[in-house]
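Left out: one protein chain. Kept in place: all the others.
For reference, chains read A, B and C in written order, and residue numbers begin at 1 within each chain.
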Amino acid sequence: MQQLYQQVILDHSKSRSGEGELSSPHGESFQVNPTCGDECTVQVAVEDNRLSHFAWSGRGCSISQASLSLMYEMVDGEPLDRAEHLGETFRELIHNRGQELNPEKMEQLEDLSAFTGVGRYSARVKCALLGWMALRDALVQAQRTTSGPGQAPETQA
Amino acid sequence: MQQLYQQVILDHSKSRSGEGELSSPHGESFQVNPTCGDECTVQVAVEDNRLSHFAWSGRGCSISQASLSLMYEMVDGEPLDRAEHLGETFRELIHNRGQELNPEKMEQLEDLSAFTGVGRYSARVKCALLGWMALRDALVQAQRTTSGPGQAPETQA
Amino acid sequence: MNDLLELASDFPLLSRTVRGGKPLVYLDTGATSQKPESVLNAERTFNQTHNAAVHRGAHQIAEEATEAFEAARSAVAEFVGVSFGEIVWTKNATEALNLVAHGFLNATLERGGSEASRFRLTSGDEIVVTELEHHANLVPWQELAAKTGAKLRWIPVTEDGRLDLEQLDVITERTRVVAFTHASNVTGAITDVPRIVERAREVGAFTVLDACQSAAHLPVDLHELGVDFAAFSGHKMLGPTGVGALYGRQELLEALPPFLTGGSMVEVVTMEETTFMPPPQRFEAGTQMVAQTVGLHAAVDYLSAVGMRQLSAHEDHLARLMLEGVAGVPGVRVLGPTSAEDRLAVVAFDVPGVHPHDVGQILDDQGIAVRVGHHCAQPAHRAFGVHASTRASAGVYTTPAEIEAFIDGLHRVVKFFA
Partner (left out) sequence: MNDLLELASDFPLLSRTVRGGKPLVYLDTGATSQKPESVLNAERTFNQTHNAAVHRGAHQIAEEATEAFEAARSAVAEFVGVSFGEIVWTKNATEALNLVAHGFLNATLERGGSEASRFRLTSGDEIVVTELEHHANLVPWQELAAKTGAKLRWIPVTEDGRLDLEQLDVITERTRVVAFTHASNVTGAITDVPRIVERAREVGAFTVLDACQSAAHLPVDLHELGVDFAAFSGHKMLGPTGVGALYGRQELLEALPPFLTGGSMVEVVTMEETTFMPPPQRFEAGTQMVAQTVGLHAAVDYLSAVGMRQLSAHEDHLARLMLEGVAGVPGVRVLGPTSAEDRLAVVAFDVPGVHPHDVGQILDDQGIAVRVGHHCAQPAHRAFGVHASTRASAGVYTTPAEIEAFIDGLHRVVKFFA
């Protein structure tokens, strides 16, 4: 169990960085895990090809909440392509049935590497990925909304 | 097979006694065996508590046709209670899984006893009884229609 | 103490281990039961020896298959106290409940002739369900209401997870259907069926009972209960997956329009139109789950041999142990009655601050299999102010030692996330 519930996961499931709401996001996505009714909403604002603002809200298990909280720390303010790339690598990790990816990728993932053990429990895969599904979806929307340089929405934490 | 296809059955399936139509029956019933599409119509007229006229038409296998033909010979002109009683005994025989009933009953059944073997083939039970189901149904109707002494309908063979 | 059964060895799956050699403690019978060897053997023997299309062939194997299939119907009918012709095979309880709801829909769309008119709904009509229903006995009625214009109303749930029978006046002269569960798969509460049936009869409404949880755990006599329709699933009562049944009062099945259409339920088919067989065949379109009905036959034989009273006493005892044990874990709240009266050995609970997924995971790590989530009953959870819960549920094969292991495990959960 320690392998699944790494300390960083337990910590983030409580501290929940980035929880909040944007006043006028460029993109927003609501996702639900129908098995358990867990939900999350991810909001993004995009400026100069960077994820300028990010906020999330939701309810769920320690895995899903920690995933959202760590996602915030990893992608907020980052270039879009880096955020997307990170998402791809994280998905790959979670689908790797509990095995680590190559050292280079594990390094890129930084604290997200704590989720390695989740891949061993197929019922929890969706928990780890719910937030990232929402992020991908929100970014697609944002790219549709923002053709020119947009207004930067403010966080109401 | 000789046990199932007794000569009397093969004969009656060809000769088909009583095939025809009544011009104004007191009771009539159409029955269908949904497995094979076999059908029969039985028409009856009732006078003074006797089955004064009887006619049938239909299509089906040798068992069902012989059953109708023999039924005609056994019940046409007979008192209603005898026809009904005979039907009960015949049903009992057919549901007896190929065994004879007691000698007294077998004697009452006369030529109908040739159907004993049908009971061994559960898929054929319906074939043997289709006509008798129609008779029972037609008689119920006739009893409804004829409160007083009715007109005797004519056979158009 | 002589309430207790020791039957686990009849169930092959229960001897397996999980998570690296830990003995399995299976407390997810409320979701699906394990099957005794006799059920597995019955299905296998049928497949190896008697498999053929039923009600069709003139050959010997087809006759044997037909007899096995109809013998199963007869056994299941007897098990729930109804007549042979009142049992319709379905793939699960969900299909059975949909069949009834679609019968009303089809009647409303003027299918089924004049005898079906008693099932026609209009926008002035109401359908009553309850807040405790499994989605299977809620969503089909929502759909029916949306399609016919009828209004959906419901009996609310009390704080301790029972139907609030003080509010039976939600059933009025406008009510045409009352659909309710015999036992909740969340709170374990057993419904006072006669009271609801009485009220429904007063206003001339049809009753539809969800007997999914009761059929495997209580003696059930549907004629005695007096409901018009009832649904249950084979896989919850020691039988195979893929088979369930609808009970319908003979006279009602005779008037109800068909639902699924196709082969084996028709009389005369022309390109232009079709006439249908009498029940139960009218509702059994296409090739049926024959091997599975034979398995279910063996399952009800097994349950009858144990004795439903004996079984229910056994589970009553387990329910007490579970409730006592859970009450001893600091902070844990049971969603449902906290006493074992009129209650199944199905205990859903909330561990404050720990999500059910996490509760279930730590239990699983100890070999204890429970269910987490909303158990297909979101409104019931909403009534308790939670979105999900953890549920332990027992069956005929569950032992007191397993309940103990579960309670120990639950203490460990609380410690882990403290």
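One rule holds in what follows: a residue touches a chain if its C-beta (ideal position, glycine included) is under 8 Å from a C-beta of that chain, and two chains touch if they have at least 3 such contacts.
The shown structure was predicted, so the numbers you read here are calculated from the model rather than taken from an experiment.
The chain not shown here makes contact, within the complete complex, with A, B, C. Per the touch definition above, the residue from C:9, C:60, C:83 or C:304 contacting the chain not shown is C:60.
Contact with the omitted chain, checked across C:140, C:280 or C:395, is made by C:140. Touching the missing chain, out of C:9, C:49 or C:83, is residue C:49.
Checked against the full complex, the one of B:35, B:57 or B:113 touching the unshown chain is B:35.
Interface residues of subunit A facing the missing partner chain: 32, 34-35, 37, 121-124. Touch with the hidden chain on the side of subunit C covers residues 12-13, 16, 18-19, 24, 26, 28, 31-32, 34-35, 40, 43-44, 47-49, 51-53, 56-62, 91-95, 97-98, 106, 109, 111, 129, 131, 134-140, 142-143, 146-147, 152, 154, 233, 235, 240-243, 260-264, 266, 268-274, 285-292, 357, 360-361, 363-364, 368-373, 376, 378-379, 382. In the full complex, subunit B makes contact with the omitted chain through residues 1, 4-5, 10, 35-38, 59-64, 121, 124, 127.
Here is the rule we go by: only the chains that are shown with their structure count from here on.
Mean C-alpha position of subunit A lies 78 Å from that of subunit B. If you average the CA atoms of subunit B and of subunit C, the two centres end up 45 Å from each other.
Shown for subunit C are the residues in touch with two or more other chains, of which there are none.
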